[in-house]
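All remarks here apply to the structure that follows.
With one protein chain held back, the other chains of the complex are shown just where they sit.
Naming follows writing order (A and B), and every chain is counted from residue 1.
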Amino acid sequence: MRSIAFERRTNTPKWLRIAVPMFGIAIALVLGAMLLAWTGHATTGTYRQILHRGFTDPGTFATTLVAATPLLFTGLTAAIAYRMGVFNIGGEGQLFIGAMFASFVGLGLGSAPTVVVVASMILAGAVGGSLWASIAAVLRDRFRCNEIITTLMLNYLAGILIQYLIFSSHSYWRELTGTGALFPQGRMLSERAQWPNPHIGGTPVPFGFIVGISFAVLIFVLLRSTRFGYRVRVIADAPAAAKYAGINARRTTFAVLALSGAMAGIGGASDVGDFRHTLDPKGLQQAGYGYTGIVVAALGRLNPIAVVFVAILMGGLNTAGLALQGPDFPAGLVGTLQGLLLFCTLGGEGLARYRIVIRRRAGSASRSAAPRSSSPRSAASPTEAPGLATGEVGG
Amino acid sequence: MKRTAHIGAVTIAAALGLAACGSSTTKPAAGGSTTTQKPSGSSDNGSATCGKPSGSGAYKVAFVYVGTVNDGGWTTAHDKGRQFAQTNLGDKVKTTYKATVKEGPEAAAAIESLIADGNRMIFATSFGFQDSMETEAKKHPEVCFEQATGFKTSANFAEYFGAAEDTDYLTGMAAGAASKNGKLGFVAPFPIPEVIREINSFALGAQTTHPGATVQVAWTKSWFDPTKERQAAEGLVAAGVDALGQGQDSPATGEVAKAKKLPWAGYDTDQSANFPDNWLTATVYNWGPYYQSRIAAAMAGTWKSGSYYGGPKDDFVGLAPFGKLVDQKTKDAIASKLAGFKDGSFYHLTGPLKDQSGAEKVAAGKALELKDILSMDWFVEGVKGSPKG
Partner (left out) sequence: MNPESIDVLTAGTNLVPAVEMFGITKRFGDVVANDGVNFHACVGEVHALLGENGAGKSTLTNMLTGIYQPDAGEIRLYEKPLRLTSPRAAIAAGVGMVHQHFKLVPTFTVAENVVLGLSAEHRGVKFRRAAIERRVAELSERYQLAVDPAKKIWQLSVGERQRVELLKVLIREARILVLDEPTAVLTPQEADSLFVTLRSMADDGRTVIFISHKLYEVTAVSDRVTVLRDGRNIATVDTADCDQRSLAALMVGRDVQFDRRVGTHVRGDSEPVLIAANVDADGDDDRGALHAISLSLRAGEILGIAGVAGNGQRELGEVLGGIRRIRSGNIDVCGKQQTCGDPVAFAKSRVAYVPEDRLGTGLAPSLSIADNVALRSFRAAPFARPPFIRRRWLRSHTQELMSRYDVKAPGPETPIRKLSGGNIQKVLLAREFESDPLVLVVASPTRGLDVGAIENVRSLLVTAAERGTGIVLISEDLDEVRAMCDRIAVMYEGRIVGIVDGESADVNTLGLMMAGAT
């Protein structure tokens, strides 16, 4: 008889950090293949199609970037906050408010030069998003409200607010003339306020994506090399140590939430400037960018640079998923394949911290001489082996 | 040549109720079905420049849906229409769809992907797809675009919808007859002309079978949100209504009505089997024949842009089977009005019509023009609630 047990790893080797996600993807592909075969679809053909229709076919990468742009921003939103253990799940609402602010400015500055409008919209989006996040920050700071709850509620509130602006009021954002009289809709930005679409290597790249990459790099440097980033790391790891070091956790938490919200807000600005050219409450609420961003951040291990690549990957999967589905390939199956991939890679993350032990369960056999290890224990080895019940979360 | 093509288009249009007139709007034909052609600067010569078959394979046509094909409502109805067209047109045509497509950039991506797959014609079935459809139509003049429930058109971008207000008048008749106290409730999505005219029609219908009937409106600000719909319906019942109508895509209102044992008129889906005890009837759309004829036209090179507004006359809108709560007398009354809609002898949005204050809005004998119907923003007498939401 054998028994299988999970034991916590005392040390996660470097190679595992690479191998595990790879292994996770492999498992997902195998499980996915089984699912495909079971539902009567070609396996390798489907995978080839995902690759082609998500990334390599002419023109598809442009579509992938379009899908990736908002996820890049919301991914950064989550990554920054979670780095410090602040669970901002309000990327959704912060993006809405960013879109609201940016479209306000974009509509107002419609006749200004494009450079001015675009810069103002980015700024306005950032301000909107961070203001919205700051509400949660104040509630957390003053009333110790859990930010998971407050940011979530603020998502709904932001949704209702932009919905109100377009559907239930004669607001500045709403188109009242022409076709706007037939159905409530937002005013369209003027041509000049629409963000440019520079071609890089023949692929049109949304301007917002370039902005997003710049911020990803900036945040990477900020977290890694500055005093601010240092404060964030200390607070995240040990609040008591932060207090001991005289770090003002309140101020840093505020700054982090504001920065986090600003990213989502710029994502909203990009949604208006790059894609919709109007404030579209229904479309924004359907999209759920804020929530997908959390997954992007998790898959990117909260690393801003990794978030860029994960956002592209997710965008590609989305594009490929759209291409794949149809009467013979239900949307649910596409979603299941995507879910498998996420589940296996994220699940692998957890497993990387444990090892699987298979041992024989036989009364008599265990009597045999124990194999001896001659390796002396290094001075840096952990002290008494940790009990299974003590579960600190490793890096 | 030009002329011939135009005549050809007219022929097709006639079959569909597509009157290819050059004027910006036409008065609705008495049957309620009409077409408008926006002065979009589009080629007015009637020849289709889009949707020409490419290659020798089956002609590819695609649908973009906002919901899942088995949502039991809006998208299911469209997909039945697609299957109808596919079955009748056979192997020459290959239809496909993308379901649960999100409005915005994702819709554009879905359309791009469909065009890359060789589809020559794209139907989009949610209002929210309109902007993406417009952009893509500009980008791909070789492809025909058709948008349900929109208002924008161009040379290769047409728009279609049904005159649900006509049949809502009939469901109102059923509800009015089923009500005991003359207080009806209506769970409504958005305060927009489309919904306002449906509510008005429902009220006018109810008032014919139950003189003095009122219709209380509850807005959900959503097309499909069972929770909000349920809350709205419960609110109405609490306010004393004893019959319910709706403009929503989910049967949540019916659930409330069932629990309270109240008669209920649904919308866009036949729910008679699920609600045997309190079902009245509902407006239902019949998309299939339209899809079939438009695809056939595109294949033949005779497709023409325009706005199609289908009514009872060409069975584009109709009534779901009656429930047992509708008595024979009411059935007969409804049948006679339906016949009137069909032969053009009756149109309900005809004066005298009074607004909520009791002031006369439409003079006696004057029928409302389509442009007024399409931009209706006022409630008729007897409707309780604000047309602003």
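Methods note: a contact is a pair of C-beta atoms (placed from the backbone, for glycine too) under 8 Å apart; a residue touches a chain by one contact, two chains touch by 3 or more.
This is a predicted model, so every value here is computed, not measured.
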Chains still shown that are in contact with the chain withheld from the display: A
Residue touching the undisplayed chain, where the options are A:14, A:142 or A:227: A:227
Using the document's contact rule, name the residues of chain A that touch the chain not shown here. 5, 7, 9-11, 225-230, 233-234, 237-238, 240-246, 355, 359, 361, 363, 366-373, 375-385, 387-388, 392, 394-395
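In this text, only the chains that are shown with their structure count from here on.
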Per the touch rule above, chain B residues touching chain A in the complex are 68, 95-106, 108-110, 112-113, 116-117, 127-128, 131, 151-152, 190-194, 221, 374-375, 377, 388-389
Residue numbers of chain A touching chain B in their complex, please. 53, 57, 59-60, 63, 66-67, 163, 167-168, 179, 181-184, 271, 275-276, 278, 280, 282-284, 286-287, 318-319, 322-323, 325-327, 330-332
